[in-house]
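Before we start, here is the structure in question, set down as structure tokens.
For this depiction, one protein chain was excluded, whereas all remaining protein chains were kept in their positions.
Our next item is chain A:
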Amino acid sequence: MVDIGFIVVVLFLMIGSGMVKWKNMKNNSSKAMFFTVAGVIAVLIVVCINRKNYSIMNLPFMRGMVMSMYHLMKG
């Protein structure tokens, strides 16, 4: 799903965005939010490199809700 090209582009965009917007992050809450999102991206990329899909439909509650609605509408 995610290859080295995508990771390079994302790194480029993140570093560029951080450099350009650093002066706009005037308080700690803004900086904390930026680095939290950067961390989330890193985790997601690791997940994607493992080539595993973590489908929302694999959640039993979600699948149950969607499929029961489907059967209700179909029936």
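Here, a residue touches a chain if its C-beta (ideal position, glycine included) is under 8 Å from a C-beta of that chain, and two chains touch if they have at least 3 such contacts; residues count from 1.
Just so we're on the same page, contacts and distances are computed from a predicted model.
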Query = Hey, which one's the missing chain according to UniProt: "Spore germination protein YfkT", "Oxidoreductase", "ABC transporter" or "Putative tricarboxylic transport membrane protein"?
reply = "Spore germination protein YfkT"
Ask   = In terms of residues, what is the contact footprint of the unshown chain on chain A?
value = 1-2, 6, 9-10, 13-14, 17, 21, 24-27, 29-30, 33-34, 37-38, 40-41, 44-45, 47-48, 52-57, 62, 65-67, 69-70, 72-74
